[in-house]
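The complex appears here without one of its protein chains, the remainder shown in place.
Labels run A, B and C following the written order; every chain starts at residue 1.
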Amino acid sequence: MALNFADLEIVYEELARTLDRLSPSEREVFLCKLSLLMARDLGDLSRVQAMIQTAQNHLETL
Amino acid sequence: MALNFADLEIVYEELARTLDRLSPSEREVFLCKLSLLMARDLGDLSRVQAMIQTAQNHLETL
Amino acid sequence: MRPAGKGAHDSLYFTYPAFTAPDRAHVLAREGCKVAIVGAGPVGMFAALTLARFGIASVLFDKKDTFNDGSRAICVQRSSYQALERAGAVKPFIEKAYGWTMGRTFYRGEQILEFEMPHSDSEKYLPMYNIQQQFIEQYLWDAVAASPLIETRWCSEVTGADDTESGARLSVQDTNGRYQIEAEWVLAADGARSAIRSMRGLRLKGDNFPGRYVIADVQMDHAYQTIRRALFDSKSNPDKTILIHRQPDNIWRIDYQMPDGQSEEEAISEDNIRDNVGRILRDIDYQGAWELEWWSIYSANTLALDDYRDGRVIFIGDSAHIVPIFGVRGLNNGLADAENAGWKLARVLKGLSDERLMDSYSPERRGATLDVFENATKSARFMTPPTKGWTVMRDAALSLALDHEWAGAFANPRQMEPFTYTDGGAVLSHTETAGSVKPGAVLPNERLSDDAYLSDLLGNGFTLIVLEEKDPAGLDALKASLLGLDPELECITSGHIRARFGAAGLSRLHERLGTQPGATLLIRPDGYLAGAWPTCVADVIVAQATAAFGRKETH
Partner (left out) sequence: MRPAGKGAHDSLYFTYPAFTAPDRAHVLAREGCKVAIVGAGPVGMFAALTLARFGIASVLFDKKDTFNDGSRAICVQRSSYQALERAGAVKPFIEKAYGWTMGRTFYRGEQILEFEMPHSDSEKYLPMYNIQQQFIEQYLWDAVAASPLIETRWCSEVTGADDTESGARLSVQDTNGRYQIEAEWVLAADGARSAIRSMRGLRLKGDNFPGRYVIADVQMDHAYQTIRRALFDSKSNPDKTILIHRQPDNIWRIDYQMPDGQSEEEAISEDNIRDNVGRILRDIDYQGAWELEWWSIYSANTLALDDYRDGRVIFIGDSAHIVPIFGVRGLNNGLADAENAGWKLARVLKGLSDERLMDSYSPERRGATLDVFENATKSARFMTPPTKGWTVMRDAALSLALDHEWAGAFANPRQMEPFTYTDGGAVLSHTETAGSVKPGAVLPNERLSDDAYLSDLLGNGFTLIVLEEKDPAGLDALKASLLGLDPELECITSGHIRARFGAAGLSRLHERLGTQPGATLLIRPDGYLAGAWPTCVADVIVAQATAAFGRKETH
């Protein structure tokens, strides 16, 4: 079952605080590590691939 | 069940190629979006929090 | 600020009154008062009205000669309407304000969230109303001016507030000269830059958020319902945020984060205001004419006093706490402060409660402030992220929200319900429960007939609601005991409710409160639930109420 919003908000805030503790290059490595950890744990390649696709939407600035 | 290595490698490569298509600021937003997507899908706050902790290990450069 | 050539009070839609200082002979003749209220803004006037509601006279000081020059606070929430009603001042608000329930959030021009604030037929008022601050002050002033218990002294600056044995001595400077006046109690309602606070050597503590906002009111014939709009990263303010609110008299509040590359000074120049507002109006497809009414600039802060009480000086409203605008809790919180301090102070002054009842004011209202801080901090971090980490997460959430409805929740402005008190002595300790209602929370309202709500049944002071099927044997004795504690006590029984609203009305009430027959509730004068018991055990109720609200014999 998907994380509820209150829990997701905890994740949001932990990520924001963590990113602020890191240098720009550390931030990217941290996020990539986290992505690999979570992708592995999800255990469903096609789902992960779909999320990688979705996350690329709307990135270009206006 | 955790993703096997071959599948994890596909994720690794898709992430590398995706990051190369993005500008530095887009990269971070992309990775944060992906983190929220995957965290939500994992549905287990304490597991996600443990991964956020683990991913912070060993980030400092030598 | 107003457009070039206009005076500070030269409004498109509002005529400011012009007040003068009181008669010199009168002020020199009056040596003291029970309560002095410093600041005749909405909070100070509402405090005076609340005291008057309980028969307590006050003197209200303000250094200005008219109302606030611009319209800062414009959102009045349901709980404030209920408080205004209790003070007998709600009618003109109902007639003038625009009620609303819905907000829409846009990211890069696309709607990512439409939220409804909690609302149902059980409620007497809508969750939120928009009305200009001038009207708020005008309507409160009309009530204040009509009250024989309130003496208002305009053009009167309080320049000193020194402790005395029985209260404080205020030094006042008005157009006619200086004088002093004794007060048993002082309510400091003199706003964010409170002079009283400085005189007492107190400081607000907390955080400042980055990001400056410009608020501009414009008059235009814009066809859009009363729906709060928030625009993130729009064409007209890239990477930044815009809020748009409808107000009466064709006035629209355009509230926008200062664009990059403009200094604060540049941002508030009339040319830039017109440029920025014009761009925003084109962005929301408004093509018609518009007139600029007024503008200002602000930043978000979460600042509060450690203690809202300093001896006989009680801080209410912005003098005690500054909250970010993004939760519309500045004015509403101030009104709640005024009512909380007001009914307690009235009981103390009337000899119904020991002075220590005032000790519960700061914990209750400061608790509410910290709760506002927590939610407003979340909103502020989303509206104007303070660091790279918060920025990138905010952008990620907004970007996700274009594809995923669940992510829109991050953009919710969290305009929350009234705080539930737990600290202090004004809520009865409860090891038992009576349904889903919780002591310390606002009593939920319920529509009992076409023209009557539960709130209409409540008395001016405390109200005891006894929901036993038949009146219990000791009810009269209980009422007698409680009337000693509060002569204004109202007592409502199942029998009254069934007689007036039928069995259906009674069962609707039980359903709303989640109670079973037998439940007994004690409601405070500010509509909060003081205590709840599953059955009406008279001696328990009297003992607990006396301990919390009564004069202690050992004291």
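General observations
Please note the rule applied: a residue touches a chain if its C-beta (ideal position, glycine included) is under 8 Å from a C-beta of that chain, and two chains touch if they have at least 3 such contacts.
Small disclaimer: the values here were computed from a predicted structure and weren't measured.
Across the whole complex, the hidden chain's contacts among the shown chains comprise A, B.
Contact with the undisplayed chain is limited, among B:15, B:34 or B:48, to B:15.
In the full complex, chain B touches the hidden chain at residues 2, 5, 8-9, 12, 15-21, 27, 54-55, 57-59, 61-62. The omitted chain makes contact with chain A at the following residues, 28-29, 32-33, 35-37, 40.
Note that only the chains that are shown with their structure count from here on.
Chain A and chain C have centres, each the mean of its CA atoms, that are 39 Å apart. Our note on geometry: chain A versus chain B, Cα centroid distance of 5 Å, whole angstroms. In chain C, the residues touching two or more other chains are 392-393, 397, 399-400, 404, 406.
Residue positions of chain A touching 2 or more other chains, listed in rising order: 2, 8, 12, 15, 18-19, 27, 54-55, 59, 61.
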